[in-house]
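A single protein chain has been removed from this complex, and every other one stays in its place.
Going by the order they are written in, the chains are A and B; count residues from 1 in each one.
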Amino acid sequence: MTTRQMLRRTGYVAFMAVVLAFFAVPMLWLASAPFDSDPGIGLRWPDWTLANWETTFNHPYALGSLVNSIVLCVVATAVTTVLATLAAYALSRVRIPGRDALLYVLLLLSSVVTGTAAMVPIFVMMFQLGLINSQYATGLVIAGGMLPAAIFILKDFVDSVPRSYEESARVFGASPTQVLLHVVLPVARPGIATILVWAFVQAWGNFLLPFLLLRDVSQQPAAVLLRTLKDEGGSANLTVIPVFSLLYAVPVVALYLFVSKRYGFRFHGGIKA
Amino acid sequence: MMRGKVALAAAVAGALVLSGCLGQQEEADSGRNADAKDVTLTITSNSVEGGKNELGAKWVNDWVIPEFTKRQKDKGVNVTIRHDGVGVDDADYKAKVALDFGTDIGGDIVEIDGIWLGEFAQGGQVRPLEDVVGEEVDGWDGWEQIPDAVEALGEFEGRRYGVPLGTDGRVIFFNKKLFAQAGLPADWQPTSWEEIISAARKLKALPGVIPLQLNAGTAMSEATTMQGVLPLLAGTGSEIWADGKWQGGTEDVRAVLDVYEQVYRGGLGDPVLQQEAKGRDRSFELFAQNKVGMLLESDYFWRSVVDPTTGVAKMADRDTAVGWAKIPAMTSGSGVDGQDFVSMSGGSIRVINPKTEFPQQAWELLEFMNSAEATKARLGDTAQITQREDVNAEVLAGDPMLSFIAEEVLPLTRFRPGLADYPKVSTALQQATADIVAGSSAAEATAGYQEALVKAVGEDQVSGG
Partner (left out) sequence: MASRDTAGLGVGRAVAFVSPALLLIGVFLVFPALWTIYIGITDYALTGPSSVAPSVVGLDNFVEALDDALFTNALWLTVVFVLGSAVIGQNLLGFALAWLLRGARPALRRVVEGLVLLSWILPSVVVAYLWIAVLDRDGGTLGALLGSPGTAWLVEYPMASLVIFNTWRGTAFSMMLYGSALAAVPPSQLETARTVGASGWQTVRDVVFPHIRGHVLTNTLLISLWTANDFTPFLLTAGGPNHESETLPIFIYQQAIASGRLGYAAAISVLLLLVNLVVAALYLLLLRRRS
């Protein structure tokens, strides 16, 4: 090994070590605080106890809110993934005039609506439509905000699926729906999986929309509940928060693990601009 | 397809035009549905079981609702009560309530911070009880039990809009252990600002101790105004709103900011703590760890923060270690109305939504929620200053701190003006203290405050400067 190679090797190892530390260190709190008898804002070696878990499980809404989150996110994610896939496929394969401009405008508008300023229009509109207090409708609103980005990303995926596959399938007499289901979907699967996880994560963390649109505390998702774990003066309840944070993170991680194991999780084929 | 979309959008827009009276006052009959046999009422509050204001939520769910339902049933009325309670940050809750008032899904009885009353009243979203329910409101015997000062929380321009839930008072809490170490007495009671500063200087000698926690900056938001600027300002003899004008960058405001400069530029407080997103939580934690000498807070601090069993920053030896003193005026007799000591108070109120379908029944429920029996049930085995003097006489006896507030502090206290512009003024005051914490002088901060205030409320609304 030459000196140069050794330097390179050392540099590589050092870089990887720093990156690993950079990404791992912040996670430590999630491993220690839930088990600490006196969890604080900082990190420390825990004084082991499971009392926080008991308190959290006894919380009247904690577990229910996770179920609500799942309902809400399944609706939002399913709608986003299915509709975005259909739209992305059609937009990729058929030239519709003004297609690209439309996508950009929608992508930009989605940034207005996901902000606080659109709170009043969305609230009043949902009220007029009689959709306040409906988890499904709230899921739809969240999906509406995510669709442009999802279509944008997925379209690039589908663009990269070679058209020759579809041509061959058609030669053998497959209908367009069959082509989509049996040819395009399997190839674009890792991309769809990525969008699915992305959409789920976005919906899972949404606070403002469910807070405004759902009125019954027993319907509120975990993102809202996590902000209510306070005392009357607004101080954070650190007995429950760490445990609940851990529980709150589990479904997302589980979904990722499941999806990545089952369908692969990378931009296979990639986004081509 | 495009056409379908346009049609739907048009339908929605049309619905909005039709309901253009959203939020407008409609002169409805206050006696509507008075004889209904099936009544549905909703109580909205910023409380939730297992979270913010848990006791309040439990009381509504486990006591008010079943009891009231039962009593109405005995009268042959079938009442269904829902509790719409989510405990979140006050600002988020206020936004939600404001949106609710604009539509008709809002609760029939809505709990709001007394300080928001003016904004809602000026917007017509909340109206005087007399208009909503009728004149019989003034005949309620409960009013006699509520001290005038507390009742004022639910009043705007001389008319009753709501019933207060109770109130609080502000004092200087101090750590007796640290005081002993610094050679200060356990029964400390300063009579001027100078004495607070000199005590802080003595505490400064103790290693690792923050001598004085005087809330400052925008991260603490209203806590800065209520537990910092306003009590000090009252000590100069001024009030933030007087004779129809807001206090501008006057000498008195300057005097208050001078204190901030002394504390935060003179090493008597911790400037960094004031700027942290969770600085107030941290200051409580530090007090409980015997690292803060003095801290200006509401009696909430005693009841909910350092309470040995239920507090968020428990102090096992609270009863022996924590002392309290009235907030002195700048010098003896310099406070508002020539007072030697001052305090500020606030509290929530419950109003009746003018859009309620059942104004009479809503008032009946509100009366019921404010009866002596219900108020005692709300407290359970805790103590708190309620709106009712008869209840206070009973429940505060066992708690020296709260009795002190009720007997010594409440007679001296002042309330904030519940006007629509108040939040802007409060923000400007917070910004002025934030400037000092960040390094400005009191003179610069005063000038900046004057400028910001004029911009926020208009020059003709500002006095002095």
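To be clear about the criterion, a residue touches a chain if its C-beta (ideal position, glycine included) is under 8 Å from a C-beta of that chain, and two chains touch if they have at least 3 such contacts.
The structure displayed is predicted, hence computed values, not measured ones.
Participant: Which displayed chains make contact with the chain that has been left out?
Facilitator: The chain that is not shown is in contact with A, B.
Participant: Using the touch definition from the top, which of A:Ala33, A:Ala188, A:Leu214 or A:Val240 touches the missing chain?
Facilitator: Hidden-chain contact among the options goes to A:Ala33.
Participant: For the chain that's not shown, point to the residue among B:Thr69, B:Thr103 or B:Gln275 touching it.
Facilitator: That would be B:Gln275, which touches the missing chain.
Participant: Out of A:Ala51, A:Val67, A:Leu109 or A:Leu181, which residue would touch the omitted chain in the full complex?
Facilitator: That would be A:Leu109, which touches the missing chain.
Participant: With the missing chain put back, one of B:Gly50, B:Gly102 or B:Gly293 would touch it. Which one?
Facilitator: Candidates B:Gly50, B:Gly102 or B:Gly293; residue touching the omitted chain: B:Gly102.
Participant: Can you list, in ascending order, the chain A residues touching the missing chain?
Facilitator: Touch with the absent chain occurs at residues 12, 15-16, 19-20, 22-30, 33, 40-44, 79, 83-84, 86-87, 89-91, 93-96, 104, 106-122, 125, 140-141, 143-145, 147-149, 151-153, 156, 163, 166-167, 170, 176, 179-180, 184, 194, 197, 201, 204-205, 207, 223, 226-227, 241-242, 245, 248-249, 252-253, 256, 265-273.
Participant: Which residue numbers on chain B touch the omitted chain?
Facilitator: The missing chain touches chain B at positions 1, 4-5, 8-9, 12, 23-24, 91-92, 94-95, 98-99, 102, 116, 119-120, 122-125, 217-219, 221, 272, 275-278, 420, 423-424, 427, 434-435, 437-438.
The working rule: only the chains that are shown with their structure count from here on.
Participant: Can you compute the centre-to-centre distance for chain A and chain B, using the mean CA position of each chain? Integer Å is fine.
Facilitator: 38
Participant: Over in the complex, which chain B residues touch chain A? Could you list them?
Facilitator: Its residues touching chain A are 12, 15-16, 19, 22, 48-53, 56, 84-90, 92, 95-96, 99, 102-103, 105, 278, 280-282, 284-285, 300-301, 304-305, 312-313.
Participant: Along chain A, where are the residues that touch chain B in the complex?
Facilitator: 40-41, 59-62, 119-120, 123-125, 127-129, 132, 211-212, 215-217, 220, 224-225, 227-238, 240
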